[in-house]
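Once you've had a glance at the structure underneath, I'll fire off some questions.
All protein chains but one are shown at their positions in the complex.
When the chains are written out, they are named A, B and C in that same order, and each has its own residue count from 1.
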């Protein structure tokens, strides 16, 4: 069982994140799903198919770390396992955000199969936790989209174990996954990624 | 005769839709028209030429399914028949939205005569009612713009009967028509279409 | 002398227009100037150099139709004569708006010297007063920018007399002038122009 006050706090952080992310246009048309850790065994996560700009805490449910509903008749997102695998692998992760912006969608389709998105020389790379300089390079993988979520979850697990310092990944034609110790860290990561995606696309427009 | 409470509910849903759609820039300069079904014989629809971000229920009137005003001295949109044909063909349709975004306008002019807009491999296709996977393709026809609305209404009727599962169509240089069981469904369709139009244009910019 | 209530009404319409136009990003960095007719001899106009999103009626002054201040120590815009020539030529004009958007600026610089901006086949052309169909073409002249405003005012006068049905013009690298019977008409014209400018630029990006 989970502590109800911790659930309420996690759920409210998800509601607030939805207001922000929908307002920016990064979670349109009931897309996206968000989660926040309650404790070592439980995660608060959005119920499937809800309008992300109009969330209330009644649109947030609890799952265990295998993605099974806890004390709930609701259905969580089909992509719940992409969240729970992160909480399994990284004990320090407190929040996971999956967003669907135009920029992430377009960029992920423009990158050739098997290639990663390479980000280098941007001051804003320092917005990612643990990055202290603009001089390094960030390599953001692009996984192919699929309806087989358990298989994709295992693919991401293998990648996390190989690259524990990386802040996020893309799914082709679909969107961004990023995570952080707190919801504030995680929202900062979304903002930084969206900034960098827009920079890359703006540059490609001028120099295709 | 129609039930007044059902009219008031339909009219309010149109007012609220206008606030949202104008705010997004998808109904500028008194363009666009919106409707919601009252019953099997009556539809609430915007009066011609009103500012869509400043609608009140006094800017909404009633027409029958042949587009004739009911209990009203007002003039409905010149395109009223493009709405009523949808309510005639699809008994389950509860709302129709016609919007005029920059993206829809530009994209509809870039597509060659006789070609459709082909959308494929986007996760957001699942935002359309009845679509369960990103793997299928959506084909959105582009009708030529015309001042002969009765003829265009009959062209769309033939297309609906042939393609009852399709969620919308474009008119060249003019805008989008989409529909749904409820106004919420219909607004989700507009958001999804606008997202996909922007994705297509962003991609064309980089890969003309 | 002018009626003070008519001045107050005109000034408030200018304040409200500024809130809208600055909010859209079409009057940045204290650029732009707006006016509204008080009577056949007087015009309310913005004082030079004020922040257009923070106007109060104290930022609006009165000039006569030759652009001279009336009952005021304030300095009106250096471009006052571009407003007053419109009120002189067209007795039915009630408002003039001059805006500085990115789109108008860029487009006006991309059009070759001596060429006009040709707009054709857009449904939104019907937003201009007196236009009943999308089938005609609109030709928007681009005047070269200059510090010699009296000379430019006379150039525009000659053009108005030759083309009384046209809804606006551009100044290269500078912005848009448009007008209307009422401030609401004039704001609708700005919205329609900005929509069409954006459509033209979006198209040029894909098909340079």
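As a working rule, contacts are C-beta pairs under 8 Å (C-beta built on N, C-alpha and C of every residue); 3 or more make two chains touch, one makes a residue touch a chain.
Just so you know, these numbers come straight off a predicted model, no measurement behind them.
Although it is not drawn, the missing chain touches A, C when the whole complex is taken into account. The chain omitted from view is touched by exactly one of C:13, C:35, C:84 or C:105, namely C:105.
Across the entire complex, the residue among C:30, C:88, C:129 or C:182 in touch with the chain not shown is C:30.
Here the missing chain is touched by one residue of A:78, A:124 or A:149, and it is A:124. Although one chain is not displayed, chain A still touches it through residues 121-124, 127, 133-135, 184, 188-189, 191-192, 194-195, 198-199, 202-203, 205-208. Contact residues of chain C toward the unshown chain are 28-31, 51, 100, 102-103, 105-106, 109-110, 145, 147, 171-175, 201, 204-205, 208.
FYI, only the chains that are shown with their structure count from here on.
Arrangement of the chains shown, judged by which pairs touch: a linear chain-to-chain path with two open ends.
The centroid of the Cα atoms in chain B and the matching centroid in chain C are 32 Å apart.
Shared contact sites, meaning residues of chain B that touch two or more other chains, fall at 205, 208.
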